[in-house]
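So, chain A:
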Amino acid sequence: MSAVLELDDVAIRFGGVQAVGGVTRTVDAGDFVGLIGPNGAGKTTLIRIIAGLLRPDRGKVMLGGSDVTGESTSARVRAGLALTHQIVRPFREMTVLDNVILAAGIGYTSGPLRALLHVSRRREAERAMEILGSVGLTGTERRLAGELPLGQLKRLELARALAVDPKIVLLDEPLAGLNHAEASRQVETIMEVHRRGITVVLVEHNLEEVMRVCRRLIVLNNGVVIGEGDPWEVMANPAVQEAYVGSGMMAHAEA
Partner candidate 1 sequence: DVKIGFQAPLTGPAATDGKSAQIAAGMAVEDINAAGGVLGQKVQLVTYDDQAKSDQAIFTANKLIGEDGVKLVVNGSYSASGRAAAPVFQKAGVVMIAAYGVHPDITRAGDYMFRLVHLGPPQGAATALYIGKTLGLKKISTITMDNDYGQATMDGFIEAAPKYGVEVVNKYSYSLKDRQFGSIVASVKRDNPDGVYATGYFFTGGPLVAQLRAAGITVPIIGSQAFDSEKFIEIAGPAAEGTYIIDSFDRDRKDEALQKFFTEFKQRAGYAPEGVAAITYSAVRLMADGIKRANSAEPDKVRDALAATKDFPLLEGNMNGFNSLHEMIMPIQVNEIKGGKFTPAGSITDLNAFAPPEK
Partner candidate 2 sequence: MSAYTISIVSIIGINVILAVSLNMISGFCGQISLGHGAFFGAGAYAAALAMVATASVPLALLAGVVAGSVLGILVGFASLRVRSDFLAVSTIGVNFLFVGFVRKQSWLGGEMGISGIPPTGFGASGNMIMILLLACATVVFSLYVSRSWMGFAFRAVGEDEQAAATLGIGAGAYKLAAFGIGTALAGLAGALYAFFTQFITVDAFDFILSVMLMAMVVIGGIGSTWGVVAAAVGLTLLPEAIRFVNDYRLLVFGGMLVLVIRLAPGGLAALVHNLFARTRKA
């Protein structure tokens, strides 16, 4: 299998906090990786670095074999990356449908001139409707995104990420704010995406779902990797237990 994402000694520091302290990891094509760790471990920060929203102090980010460390976010998205934000960021003044159409039109928006020469959105609208259906947002298309409740916005984030037709998606807590039924549904969608051959990196605190779907876990603590491998083995690691998992949750999961 070939690597879609490679991190080489990535690190960043905010004032006195070493948020990410030298992470070197590879994600292979078709993998389904869970990135977990305590609050403040540096997961979101790492995702933002991979997406190019933050510039690391040192280290390299490679996408599909080519170095993208100096590239902009939009260039990385065009190279096959997609992500969802932990704190949702829809275009609040646009309708839900427009939010997704815009993502689906990635072929037109590569540059202003190209965008200027195209008007029709029929095909993209059809595709957007399909994707909205798959995340369970049918019926909300005409509403302004700013009016949706949090749970639906989480799904809109996923819909937009899928619409750009990525090779790899980075999902930052896509299940937070969803109840069990909704979370399972959202997970189904994600698994369906994965079945289509898209690589998934999932950041989640919903361990139950993480354990169910991830093939491999990476555990971050204080900005460094403290464990990696098969989910059950990783979870059994006392260091991980100590730093992350409380008694209650495990009790529930094991019950």
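Candidate selection criterion: all candidates are chains of the complex that A comes from, given by their letters.
Convention: a residue touches a chain if its C-beta (ideal position, glycine included) is under 8 Å from a C-beta of that chain, and two chains touch if they have at least 3 such contacts; residues count from 1.
None of these values were measured; they are calculated from a predicted model.
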Item to check | Candidate from this complex that touches chain A, chosen among 1 or 2 | outcome: 2
Item to check | chain A to candidate 2 touching residues, read off their complex | outcome: 51-53, 72-75, 77-78, 82-83, 85, 89-94, 98, 101-103, 105-106, 108-119, 121, 160-161, 163-164
